[in-house]
Every structure is written in structure tokens, then in C-alpha cells.
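The complex appears here without one of its protein chains, the remainder shown in place.
We just call them A, B and C in the order they show up, numbering each chain from 1.
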Amino acid sequence: MTDPSPRNEAEDWWRTALVRMEPNHIDIRGRPIEDLIGTIGFVEMIWLCLRGDLPSEGQARLLEAALTAAVDHGPQAPSIAAARMAATCGVGLNSAMATGLNMLGDVHGGAGEQAVSLYRLALSLVEEGDAPKVAAERAVEHWAANHGKYMPGFGHRFHTRDPRAPRLMELVKIAQDKGVVSGRSRDIALRIEQHLSDKKGRAIPMNIDGATAVIYAELGFEAPLARGLFCLSRSVGILAHAWEQTQQGGRNKGPLPRGHLWTYLEAGMR
Amino acid sequence: MTDPSPRNEAEDWWRTALVRMEPNHIDIRGRPIEDLIGTIGFVEMIWLCLRGDLPSEGQARLLEAALTAAVDHGPQAPSIAAARMAATCGVGLNSAMATGLNMLGDVHGGAGEQAVSLYRLALSLVEEGDAPKVAAERAVEHWAANHGKYMPGFGHRFHTRDPRAPRLMELVKIAQDKGVVSGRSRDIALRIEQHLSDKKGRAIPMNIDGATAVIYAELGFEAPLARGLFCLSRSVGILAHAWEQTQQGGRNKGPLPRGHLWTYLEAGMR
Amino acid sequence: MTDPSPRNEAEDWWRTALVRMEPNHIDIRGRPIEDLIGTIGFVEMIWLCLRGDLPSEGQARLLEAALTAAVDHGPQAPSIAAARMAATCGVGLNSAMATGLNMLGDVHGGAGEQAVSLYRLALSLVEEGDAPKVAAERAVEHWAANHGKYMPGFGHRFHTRDPRAPRLMELVKIAQDKGVVSGRSRDIALRIEQHLSDKKGRAIPMNIDGATAVIYAELGFEAPLARGLFCLSRSVGILAHAWEQTQQGGRNKGPLPRGHLWTYLEAGMR
Partner (left out) sequence: MTDPSPRNEAEDWWRTALVRMEPNHIDIRGRPIEDLIGTIGFVEMIWLCLRGDLPSEGQARLLEAALTAAVDHGPQAPSIAAARMAATCGVGLNSAMATGLNMLGDVHGGAGEQAVSLYRLALSLVEEGDAPKVAAERAVEHWAANHGKYMPGFGHRFHTRDPRAPRLMELVKIAQDKGVVSGRSRDIALRIEQHLSDKKGRAIPMNIDGATAVIYAELGFEAPLARGLFCLSRSVGILAHAWEQTQQGGRNKGPLPRGHLWTYLEAGMR
């Protein structure tokens, strides 16, 4: 950035710290690509790209568990259904995948990101002097006032106990015991779970988003990356479903079987 | 599928072998999700979703090398540039990622898929009795006749020797020596590289797409999945760039710095 | 393009004949935007952008009829279903629209483009000396050999007689009688329809794609623009459905009502 020539102005416009390139040379975050291939794992590469350094073994395995847990939840998920439909419409697998990914918006893909924010809000209250139990309550209250009744990361419309969450939390505990993570996000998340259940009078257990958010928060990822990492994870299921649909065949797959028509809402029914 | 009631007709319409679900229970390819989390790696999960079984250790590491190698090639790639621009337009990270992924079409993301097809075409000629050298030549000829001058997987507009390819090929060789893969796709790819270079009178070395295609072909993936796997890999770079741009800030980032305007083509210049 | 400075090189990279801009001045195809607004219609603007000149009144009305005819075919179309699902996932209306549009690929959105190509193939045979009837037969034969059994623009899986086609063809006939179009594409399309029906032994009537393709071909649009224009048209329905769904509410709308699960394919059922 020493030369103020127009060429450099355009090149500066696209500045990045991620990748350096010269003919026959590619550095990712300052490391020659050929030194990384076959040396570090895919999860380590994900961390390196997003964070700029390499994770410890314990950090990598915890991130890996989160990425592994969220790959698929079946074709009733709109992202998966849309990717399967797209696969019958005459577009490439990349576009079928993009169709599914594009749907992981604030509602379908944002719960992990929101849960990280919720935990950090509660932890900031602890730092300001609240007891953890009080901080959990106040964070929930604040969230509901600002974002409405859906508490990200807790409860599930299908499972009464999401089987992925306890397993992930078990891994966080092990990592905490080994000193890999501090356990502070885990602790506050458990307190929020307790508070929500007490308030409701029945268990409102942590779900996959709440548990992966604990991991992302413990590992120091910024909240929006919880969505980004979920997108990487769910992309696996999106691809697998789009490919299975490709093999099943079909043209212009609609949401209902052939022969079905939607209900038409006449004037009085709308 | 024993009950022909309408409910089952609709449920059959969305049939899948990927995932089974009951309340509090999720199976991925017949395995309880909680048995997979923290037990198998992310790469193994990718394989499981796409293939229905688990890879051997050698297969997993080879797949991992391919996935690791292709994560990023910088913001001059239209997919990366578009994702960075999208990140300044007021959409979520998922939509920024979808924007980039959607661009990995036949030209930008299809070379790996095409190279797998090219190798398999050549190998089918070998099976029909051609000597490998002849099969390589005939496959190239056939490809050019049907698809034009771009030979997928060989040559690079920026690198004279793509640093990722030799490293990947080295890993294939090691896997071959260990009996993980047969080496047949590697062999035919090398013959194609030799033939192209001989024909051109200068080195036309294998590039990243040609080398990852060797791996995907050796591992038995169908050609379209070479694109799908590339999409998973490049999604990492797309996410990392979108996130870096988010942190750099900006609103409605155009391709050129502020103050630049495009050249207007008057009537005679079009 | 007289100055070879780097700045101009970058600006030339984004050259366009569509729009010229200076501060406080915007030309579309060489015409000041303020002279177009409120003076020409939206359909005329579409033509101007795509073709570089303004249509005659007769041309504009024929294009308008085609654009009007294809706006919607209900939520069993995957593009519409996906846009409605996206509208419940926490993304903006633009992303819901993009989701639907992205699905109008070769199968879902390509029939008009393909039909234009089919008609032009047949007309080129006429120009080479074939009688129109023979040209229609040979074009169909050639298409089937190269692209498979689906003959773009004819037959419909739901309607035995698509109600949009005869109305559009009536308008083409009127335009032909007024000298707006030559009627050559209409004539060859009717011959193809006749040939297909004769061959099949039952009516294989022209559908919406076949009829709009007649219009686009008569108006001189290149084949890929038939898809582009269909996309503009169907975007209206996509937007309207996404908006209706937004008003109906819902979160993460799946393809089937709550409580439904897909059929799981056990090993023997795949």
C-alpha cells in the first residue's frame, strides 16, 4: 500500500489477510498450501481460515464434534426439502446446495448465533457483578423483551430431549476437565436451561443449537460465525440429500405427490 | 410403504435412506447420532452421508487432503468476490455463502467433475483393450470433440505449476503403495498430462481440479460429487472471506473502489 | 479506451453499453432516465434494456401478453414452494425470490428457451429447402436424438389443453395479420404440434412454454432470453406467494404439515 497508483487502489479494494498468491505459490494465512495439505485436517483448516491460527488438538476435536452433530435433520427442514426439489429442476449440485443454504436465515439457521449472543449477554452480566443464576434470569428476560418469545437454543418442536445436545455437552465437560475450555459458557447455558424449565414448570432442554452454541462460545468464535459454522455443517446434509434425490430421479419435484393440488382459499376463507 | 393411505403417499414422496427420526431419536445412515458425535470425524461424517458407510482410515485421510486443498484461491475468484460483496449488502452469512456457492457452476466449479468423467472415459477405453497411453490420447480427443478446447484438470491461467497438485498426487501415491487405492485413476491422469504436454510442446501440468479428481475417482465417488465435494471445500474460503469482509465493513461494495465508473460503450464500440 | 492507464483498464473490465452515468445523470441505452420514466411502459423498458431500442406498439403488446401469461402456476411448482418456505426462514423477500428464481433451471425454466431453439432448428431446415411439414418432423427427430424424449413446449402433465396457449396463439395470429410479426415461428410450431399429435395418436397440444416461445421467437429474442423473460414473469408469482406466506405466518415451513415424517428407506427398500 505504498504506491498510490490506480492499479494499487483497485488491488487494495480487494485486500485480504487470508490468502497470498504468486505464480506457483499459495499461502493460506501465511502458510504455504503444500505444507498444509495432508498435514492438517479439514477441521483445522476451517479454524485456520476463520481464526488465522491453528487450534490445539482439544479445540479442534470440540469444533469437529459440533460440525459433525448438525449435518442433517431430515427433509422436513425447508433447506433440505428445497435442495432436493432444486436437484430435479435442471441446475447443478452447487445451485441445489446454494438453494438450501440460502434458507438458513435468522429463523432456520440463526438460533446458534442467537444462543451465543444470549450466553455472552448473561456472562457480561456476571462480569458486572450478577450471580450466575441471576444473570441467567436477567439475560432471558432481556432477550424476550427484545426478540420475542422464542428462546434460541432451548426446547424443540419435535424432540422432548434432543439426543445431540447431551452428547455434545458431555464432550464440553470433558474438554473443560482437560483445560481445553473454561466451561463458563457451558455453565451459564445450563443455568439458562434450569431457569427456563423452572419458569415453565416442565423441562425445556437444550437443543442442538444451544449445545453447538456452547461449543462455539467456549472456543471463542464470534456469534455470526456460529451461523457460518452451522452452514458448513448442514451443507453436508444438503449435498447428501440433493444427491440422493438426483439418484431417485424426478422432474420438478413439488412438495406433494403428483395428483395433489393445494387448497384454494375462496374469498371468505383467507 | 405397506399402507396406501394418503398420509403415507405424502410421506413416501419425501422418502430417504439418509436419516430416520423419531421423537428423541435421530439415526444417520442407520447409526444413532449420539454414537457418531465425538466418535467419528467430520470427514468421516461427510463420507457416511454421501456413501452410506464409513471410510477406512486411509480413505478418510485422502478425502480430507482433497477437501483441505481447495478451500481458497483468493478474491479474484468470482465466487469469493461475490460472497464478499454480498456481506456488505445486508444479508446473513448464510446468504453470502449461498451467493458464492451458486457461482460454482460448470465453468467455475465443474472442472473436477469433468476431470473425473475424463479419467473414467479413458479407463473405460483401457477396459475395452486400449493401451493406457492410447486410451489417454483417445479420451482427450473425444473430450475436445464433445466439450471444446478446455481440458478439465490440466493447465492453469495463473500458475505454471499449481502447487497443490503435486502434493496431492504424492499423497495418492502413498495411499496406492499402502493399498488404500488402486492407483488406476492416478496412472491414467498422469498419462493424460503427458499427452497434453507432448501435444502442446510445453508442460500442461495437472491443476488442483485434476488432482482432486484423481482422489475422488480413486475413492469411487461419482463424478457429480466431485463438484459437490469441491463446494463443501470452497465453502470454507467463501465463509472466511465473507466474514473478513464483514469485519472490514463497507456498504454495497462494488467491484471497483469508490470513484471508479465503468467504461461506457458508445454505439461504435460494442 | 484511449488511455491505457491501470485505472482505465479496470474500468474497461466492467464496460457496458446498457447504462452511462455521470453525477446527476443516468442514461439507459443512450436515453436520459428522466425522459423514460412515465413516458415508456415497463414492458417497453424491458425491451429497451435487452434489445437496445424501443419496440413498436404491436411488439410491446405481444411481449406483454407473454410476460402476463406465465406469472404463476401454483405452489406445487418447486420454485413457488421453495419461495414460500424461504419466506418462513428469516430471510428478506429478495432472498425468498432468489430462492425460487434459482430453481428455474434447464428442467423447470428451460422449456421456453429450448422451444425457441427447436423452432429455429426447424426454420433453418426450411431455409435449406425442406417443406415446412418435413422440417417440423426432422427437427423433432433431431431434438429427440440429442436431448431425449421431452419435447419442449408441447404436452402438459396436468392440463390436457393448457388454457394459456390458445389465447397466446390467438394474439400472435392477430399480430401476424397486422404485420407486427411474420408468423413463421407460429406456423412451424403448429406443424410441430400436428406432427407430435399424429405420431402419438392423440392430441399433444402446445403448452405455455411452447406458446411464449412462439412469441419470443417471432419477436426476435435469442433463445436464452426466453428463459430470462420467463424468469421476469414468474418472479411476479414468486413474490406474490412469498408475500402471502409471510402474511400467513409460520416458522420453518416444511413440505408437509407438522406431525408428518418422511418414510425412512431401510436397506432393502432403496
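Basically, a residue touches a chain if its C-beta (ideal position, glycine included) is under 8 Å from a C-beta of that chain, and two chains touch if they have at least 3 such contacts.
Here the structure is a predicted model, which is why all the values come from computation and not from measurement.
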Check your understanding: Of C:A17, C:L54 or C:L121, which sits in contact with the chain we cannot see?
Key -> C:A17
Practice item. Just name the one of A:R15, A:R202 or A:R258 that touches the chain not displayed here. Key: A:R15
Practice item. Determine which one of B:G38, B:P55, B:G74 or B:G153 touches the chain that has been left out. Key: B:G74
Check your understanding: Which residue numbers on subunit B touch the omitted chain?
Key -> 5-7, 9-10, 74-79, 81-82, 85-86, 88-91, 95, 98-99, 102-110, 150, 157, 251-256, 258, 260-262
Revision key, fill the gap. Contact residues on subunit C toward the hidden chain run 9-10, 12-19, 21, 23-26, 28, 32-34, 36-38, 40-43, 45-46, 49-50, 61, 64-65, 67-69, 71-76, 81, 84, 92-95, 97-99, 101-106, 109-110, 158-164, 166-168, 170-171, 224-225, 227-228, 231-232, 235-237, 239-244, 246, 248, 256-257, 260
Practice item. Pick out the residues on subunit A that sit against the missing chain. Key: 1, 7-8, 10-17, 19-21, 30, 90-92, 94-95, 102, 255-256, 260-267, 269-270
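To be clear about the criterion, only the chains that are shown with their structure count from here on.
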**Study point:** Per-chain Cα centre nearest the global Cα centre, belonging to chain
**Key:** B
**Study point:** Homomeric contact subunit A-subunit B: same or different residue positions, threshold half
**Key:** same
Check your understanding: Between subunit B and subunit C, what is the separation of their C-alpha centroids in Å?
Key -> 31
Practice item. Please compute the C-alpha centroid of subunit A, do the same for subunit B, then give the distance between them in whole Å. Key: 22
Check your understanding: Residue numbers in subunit C touching 2 or more other chains?
Key -> 7, 10, 90-91, 95, 102, 255-256, 260-262
